[in-house]
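Pasting a structure below so you can have a look.
A single protein chain has been removed from this complex, and every other one stays in its place.
And now, chain A:
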Amino acid sequence: MQVEDDASAPEVMMAFYKRLYPFKSVFSWLNHQHAPTRLFTHREFAFTLQGDVYIRYNSFANAEELKKQVVRLNPSRFEIGAVYNARPRDKKTLRPGALQPLQRELVFDIDMTDYDEIRTCCSGKGICKRCWGFIAVAVKILDHTLREHLGFRHILWVYSGRRGIHCWISDQEALQLTDEQRKSIMGWLEVIKGGQDMAKKVNVRGQPNRQLHPSLQSALQIARGDFPRLVLQDQNCFSTAEQTSILLELLGNKEVEARLRKRWAESSKTSEEKWEDIKREISQAKSSGKDTNNSLYRASEDIVLQYTYPRLDAEVSKHRNHLLKAPFCVHPATGRVCVPVDPLHVDRFDPETVPSVGQLLRELDDLETNAGTDGIQQSHHSGQKTSSALPKVQTDSEVDWERTSLKPYVEMLDAHISSPSLTGSSEIEMLRPIYGRPEPIQTN
């Protein structure tokens, strides 16, 4: 292993922050506008220093200041928190309790460890292309409901650097959500509940055998697209004896359970074949008129959800003052950069091909030895793009990332920033009834 592959080496991280980290883009993404607003200046940053020292309540006037401090402290990672009613760095001078979070992106965190009971390829800290499939279907379902049901448009998905994904929503409406409203979203979204001692983790029908809520029907539809390939073929989730008895228990029908158990004991079957058997039982029950309330079919719907629906870390989303790792940080254990993920192509995302800090620094070294100093000088100018109107932030890193495989990812964030929904007031905003200032209606 070369020294630049070791993300815990201080000089590696220092080089990364100095030359590669896209401070300007991250600034614009948080700030929504060119000139610094409270969205940036009153924003909390927290640093984790080498040796696990944690410093909270930092805040900065602009991107340059942030970069300076990051380079000075050289943290192993840093996190982004809420926008407060005052500058977080002034906390000590304020009276206790005076610093209050006002705004914050709505965030979600999906972590692969919550999938350990259903994934079969890896466990614990591991992740591979195969189990990423669970994350992929979770992203598709969540992205859909966030846009279609909750009406958000400005949604950024970010790989967490190891085994999960983060989601940041920066619509005006999202920024202003109270903790209570955030909690209510979690109620709306959460489907998988219950610990180890509970086989059936999907209980969302209110009354047994009632139709699913339309929002969950649409989730189910997305899930069905991935279920056969992901759960049945690739992960083969119902192969062992233990997995099989969970599956049978989830059917919730003793008679069918006994029949299938017998049949599957006679000859070994794949998950796919078992699922076919279940489908056959469902249609037989239906045609024979035995299953009048569709209970077997409903149970199969719940099983699909249990094996595909996003498993969310609710605590992360419920409170405005929760901190979440900034995009483009480096995961200390894997060395991989936390890059944005395109939800439309989330299936194609492979965590193992995400650039690592070592790889990026090597790319820069190679360029330098090949092109010599003149070449670098030139690319500085060509890389200056349209940023002349912006506060001058930094030189090196703004251009250096362009010459590495980090480029498409930073461009993804930049494209995300320039989408109209972030800066302008949307149609929805205008349509919205003026809240909190009602005028009496003339009733005659």
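Here is the rule we use: a contact is a pair of C-beta atoms (placed from the backbone, for glycine too) under 8 Å apart; a residue touches a chain by one contact, two chains touch by 3 or more; residues count from 1.
What we mean here is this: contacts and distances are computed from a predicted model.
Enquirer: Looking at UniProt, which of "4-hydroxy-3-methoxy-5-polyprenylbenzoate decarboxylase", "Methyltransferase small domain-containing protein", "DNA primase large subunit" or "Dynactin subunit 4" names the chain we cannot see?
Expert: "DNA primase large subunit"
Enquirer: Can you work out which residue in A:Gly124, A:Gly187 or A:Gly289 touches the chain that's missing from view?
Expert: A:Gly187
Enquirer: Taking the full complex into account, find the residue in A:Leu39, A:Leu150, A:Ala199 or A:Leu367 that is in contact with the omitted chain.
Expert: Here the residue in touch with the unshown chain is A:Leu150.
Enquirer: Among A:Met112, A:Leu177 or A:Val339, which one touches the chain that has been omitted from the display?
Expert: Counting the whole complex, the residue in contact with the absent chain is A:Leu177.
Enquirer: Kindly note down the residues of chain A that lie in touch with the hidden chain.
Expert: Those residues of chain A that touch the unshown chain are 97, 148-152, 173, 177, 180-181, 183-188, 204, 211, 213-216, 428, 432-436, 438-441, 443.
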